[in-house]
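Heads up, one of the protein chains got dropped from this complex, but the rest are sitting where they should.
Chain naming follows the written order as A and B, and within any one chain the residues start at number 1.
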Amino acid sequence: MTTLSVETRGGSDRREGIPVMTVRRVRKHFPIKEGAMQRVVGQVRAVDGVSLDIRRGETVGLVGESGCGKTTLGRCISGLLTPTHGGIYFRISDEQESELDRVLAVADDARTAADRRFLAELDSEHRIDTMNSKARHVYRRNCQVVFQDAFSSLNPRQLVKDIVARPLRVYREASGPELTERVVDLLDSVGLGRQHLYRYPHQFSGGQRQRISIARALALDPEFIVLDEPTSALDVSVQAQILNVLHELQREWGLTYLFISHDLGVVRLMADRIAVMYLGQVVEQGTATELFEHPLHPYTEALLAANPDIHADPSHRIQGLEGTVPDPANPPQGCRFHTRCPVATPLCGWEVDDAVAWLSDSRDLPDTLSGVERHSDFEATLAFDDEASAAAVGSRLASDEVPAAMAAALAEVEVDLGQVRIRFTERQPMELQEVEDGHLSACILHTDQS
Amino acid sequence: MVDVPAPDSFTVSVEGPWIVRLRRLFDVSRKVLSNPTTLVGLMIIIALLALAALAPLLTTPNVPDAYQMPRDWGVRDAPPGTPDHLLGTTSTGGDVFYGVLWGARTSLRLSVIVVGITVTVGTIVGSLAGFIGGKLDEILMRAVDVLLAIPELIFALAIAAVLGPSFGNIIFALAVVFWVKYARIIRGQIIHVKQNEYVDAARVTGDSKFNIYRKDVLPNSITPVMVQATLDMGGIVLTAATLSFIGLAEAGLAEWGVLVSDGQAGISAGKWWASTFPGLMIFLWALAFNLVGDGMRDVLDPRTEGR
Partner (left out) sequence: MTIPVSAPQDTMTTTPPLVATVQDLRVYFKTKAGLVHAVDGVSFDIRDRETLGLVGETGSGKSVTARSFLRLIQSPPGVYAGGRILFWSDEARRTGAEPVDLLTIPRHQLLDVRGNRIAMIFQDPGKALNPALTIREQVAEVFYQHRSEELLEGAYGDASLLIRRAAGQRTRLAERLLLRLPPLRQQATKLRRRVDDHVAAALNETQIANPRKIMDSYPHELSGGMKQRVMIAQALACNPDLLIADEPTTALDVTIQAKILELIRQLQERHQAAVLYISHDLSLVRQISDRVAVMYAGRIAETGRTEDIFHEPLHPYTRGLMAAVPSAGHTRGRLAAIEGTVPELVDPPASCRFHTRCPHAVALCGAIDPELLLVGPAGHQVACLAYNTPDQLGVDPSALPDLSRRTR
């Protein structure tokens, strides 16, 4: 097994190593059901269009706050969830990857028969939700997971030996005393020992349980491990131990990691490249150095500004963000971050919901509002019980107090008796585009989003 | 290699797996029995089981079917303390002591069979609903909801009445009625357990769905079922006694409910023993299993188990 040493990668933005995971336009939506008949009334768009490459030997960090979709994406990549759209491909070659990108850029009805054949072949051999059983076998052996919660990721009724030996048993790799010895070897490599074989999980501390989890993940000598917040629930000193273990193992075993975390410091330490997620999409992607030293997207900047850093200049005060994350069932059009962005422009995708929220927060939305008729995300009619309210709201919307960016995007405010019609300029959703070599951003300030 | 952490205070041992497993069982049992009322319940159960086991040795039937009360027209309505009849006799000359002992056997047979069937059927149905989920879950659970809406006693009574008075029919009726709650119990547990990450870990390992059910889901869902089964051992006998008291069992059966019913008429005339001793047995049986079941419930709460 050829391994590429980690040193050659640090700081370089050329991606070496063959592709291990190729994620293309993945969406994962969860239906919202209501009522006795469980009608589907909407979709929670947990992951909403993510493309990502993970190459051999590297650690890709996936960062974001709660609700951004990083855990869901991790579960899709590890095969626990099936994407609603898009595809996740395992071990395709560089050439196949370029070809895939080319074909995906072509509209479905314009694809040739050769294109379709290519896609079908890729689906059966490499796409994790449609692969044939032989390919699936290989994928399953080579893609493992370490979960966040050390308590609930180990079966409380099984002995440590059975837990770690399970993958070996499932694939019939070994049995009897040979199996026991292999388990002991695995425990050794994570810093545990033979004396831990016949114990139950509850007899161990959090850090030790994570070590057991890691040992289990290593049992089949996999190529790729998804680490979903592996140290978030641990004390600082224990976290340091576990991160060191993970680091050592990566070097010795030639592992590729997808490291999911909300902690920027940890991700900086562990990852070569980082993707920042917000509300189901990747907003910025690049090498760890680039992201921390020259962040492009305002959300990345906000994350960095809010992150208390122990070694930073003490006079640097952390700064938060206004507002809350929008409803993932109804994400904003245009840029998803614009509702909280400190540098939003008129072209960021302002819409009806923003105007209503602004009126409501500044207490200018009177109780006499009888209904909102949405013609589209950008156009709606607000109906009031009396004309006076409508007039008041109308003039408020036309006044100077409306935030500049939103005001510039507000194309029309029309008051007609008891109704106010508002219309914003329509915008398309933002796309992640390359700004510099390997450094991508989805912000209009750096990319062309016409 | 990697940093080896300082040795912990509790893990230096090289015991084999089976010793460790036994030790855990032992620890749990000890915790259950540390409660004095549970201990009392267990002792009563042991005594009752002893009575049931020793029935053939301590008494002799005088009719072909040992489970029928003996008839001895010569000693009708003898009070307790009569020679050869420790607890007296019934109005048909049956030995009350005989009835108590063989009634224990009957109750044991009854409860083991009924609880065995109900737990098995309920677990299968509940597991299918909880583990597979989806439409199957919906259909099964609607059926369960409907069945649970019928009061258990009335339901069993109706079935037994339709089928005709016989103890076998009582067993059948109880089995048909009492499995439903197990389905709901285990389905709830399974849905909860499925959310644990060790189930995800097993899936990622590539193990088959059945193995995941067998090794990860079922063992961690089964404790409430065990508690309920214990409680039902007592409750089933109580219900059966009720049904046979009303007359749904064959007359003359060595069963506590039948005995209580037969002896009823004599109470006003002062012949209390024919009903009271069997009645007392019913009480003790139900009490004992309830005490043990409650004791188990406190210790085996899945949320605190093994911590």
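The criterion applied here is as follows: a residue touches a chain if its C-beta (ideal position, glycine included) is under 8 Å from a C-beta of that chain, and two chains touch if they have at least 3 such contacts.
What you see is a predicted model; the values in this text were computed from it and never measured.
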Sole residue of A:Gly69, A:Gly207 or A:Pro331 that reaches the chain not shown, by the stated touch rule: A:Gly207
Given A:Ala240, A:Val372 or A:Ala391, the one touching the chain that is not displayed: A:Ala240
Absent-chain contact - pick from A:Ala312, A:Ala388 or A:Leu417: A:Ala312
Hidden partner chain, residues of chain A it touches: 6, 10, 65-66, 205, 207, 235-241, 243-244, 247-248, 262-266, 268-272, 288-289, 292, 302-312, 314, 317-322, 324, 360-363
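Rule of thumb we're sticking to: only the chains that are shown with their structure count from here on.
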Between chain B and chain A, distance of the C-alpha-averaged centres to the nearest whole Å: 51
Residue ranges of chain A in contact with chain B within the complex: 75, 78-80, 137, 140-141, 143-145, 147-149, 152-159, 161, 166-167, 170-171, 188-191, 193-200, 202-205, 207-208, 213, 216, 241, 244-245, 248-249
Chain A-facing residues of chain B, complex: 1-5, 8, 10-17, 19-21, 24, 196-198, 200-207, 211, 215-216, 219-220, 305-307
